[in-house]
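Taken from a larger complex, these chains appear in their original positions, while the remainder are omitted.
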Amino acid sequence: MSLSIKKKFKVFFKINTRWSDNDVYHHVNNVVYYSYFDTAVNNFLIEKKVLDITNGKIIGLVVETKCNYYHPVAFPDQLTVGFSVKKIGNSSVIYNLGILKKNKIVAEGHFVHVYVDRKNRKPTKINPKFRAILQEILV
Amino acid sequence: MSLSIKKKFKVFFKINTRWSDNDVYHHVNNVVYYSYFDTAVNNFLIEKKVLDITNGKIIGLVVETKCNYYHPVAFPDQLTVGFSVKKIGNSSVIYNLGILKKNKIVAEGHFVHVYVDRKNRKPTKINPKFRAILQEILV
Amino acid sequence: MSLSIKKKFKVFFKINTRWSDNDVYHHVNNVVYYSYFDTAVNNFLIEKKVLDITNGKIIGLVVETKCNYYHPVAFPDQLTVGFSVKKIGNSSVIYNLGILKKNKIVAEGHFVHVYVDRKNRKPTKINPKFRAILQEILV
């Protein structure tokens, strides 16, 4: 992986494309990239034990997403999601993400997670353990 | 529909939510909104006979998408996509879109379509018929 | 709608196809039909107030699905799901379903729902109110 990619993104997660990712134009549909984003970041948070999607008191709601598409990819390509944290707020985090095919960035974007109480859905302060993990991948 | 919504969006398209639109948090997943966008705009272009996704010489590639999420919605809600054209370039168009539930905007975003030759995927000038249709919904 | 279709199916539910339903072969992918099935039956159960997917004590788990595909359909087709109940057991129900395009059956299948306690996921006896609703659409 190139140095510039390693500087941009701190976590890398492999994505196997699926038959259903391709649309009629024979490439991965623009919508599907966001599904890769969701999968990579949530998988990381679950592994680090700061998010428990079934029983945890806090959940992460997405309030903004954006993506720019540079090069088409298609099933059965093997892809990688690279991501890092751009900004840590009181209760929200901006993640920067890229989709890579063979170390080339084919799409780039971000999403904003707000961490809220599962029941009342009000924003909650990111706790120290969570914050420490985010800081490790802050760029 | 409120006047402000009618000013913003010129075309309205009904979306029936689906079981699979909801994620574990019991609301429509952020990714799915983009699927509503794709569906509404392409349906419009097909109906107006300026896009033929199977046999046409030009196809529309998405090069940028963005969405902000204001209020959660969930299957089995009935939703509406409202959209208009924000900018018409030589070969690209910016569409502004909103997702409405009972005349309230629950999410808002845009996407950029570049119209290209199906075979060589090079940008092609938007033809007069297509341009006229886009101009009718320009805001 | 033909008499034979009305004999087969007791509930009809409109489906707007989506851009993402089409696969590279320019027709609705075989997988997506099951998403229509899920949507139609769950929508019915929610409307009849026998299923509350967020707060209800019982949920419906799918233990078997089958579908035969007769004729291709494609976005932006307007489709209809027709369905009826084939068999009501103690805690399980077999639904027969068809996908219709302009009153022609383009695909047909079934799925088996087992109604279980949300928490321990053990089968629960279908209650009289629920059973009465199912019996109305039994064929």
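As written, the chain order gives the labels A, B and C, with residue 1 at the start of each chain.
As a convention for this text, contacts are C-beta pairs under 8 Å (C-beta built on N, C-alpha and C of every residue); 3 or more make two chains touch, one makes a residue touch a chain.
From a predicted model like this one, the values you see are computed outputs, not experimental measurements.
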{"item": "Overall copies of the shared sequence [whole complex; 3 in view]", "value": "4"}
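Operating definition for what follows: only the chains that are shown with their structure count from here on.
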{"item": "Chain-level touch network, classified as line, ring, star, complete or other", "value": "complete"}
{"item": "Farthest-lying chain, centroid of Cα atoms versus that of chain A", "value": "C"}
{"item": "Distance between the centres, which are taken as Cα means, of chain C and chain B, whole angstrom", "value": "29"}
{"item": "Whole-Å gap separating chain A and chain B, where each centre is the average of the chain's CA atoms", "value": "24"}
{"item": "Residue list for chain A, restricted to those that touch at least two other chains", "value": "24, 29, 31"}
{"item": "Residues of chain A that touch chain C when the two form their complex", "value": "19-20, 22-24, 26, 29, 31"}
{"item": "Contact footprint of chain C on chain B as seen in their complex", "value": "14-16, 18-20, 22, 26, 35-36, 38-39, 42-43, 46-47, 53-54, 75-76"}
{"item": "Residues of chain A that touch chain B when the two form their complex", "value": "24-25, 29-32, 34-35, 38, 53-54, 59, 61-69, 72, 111, 121"}
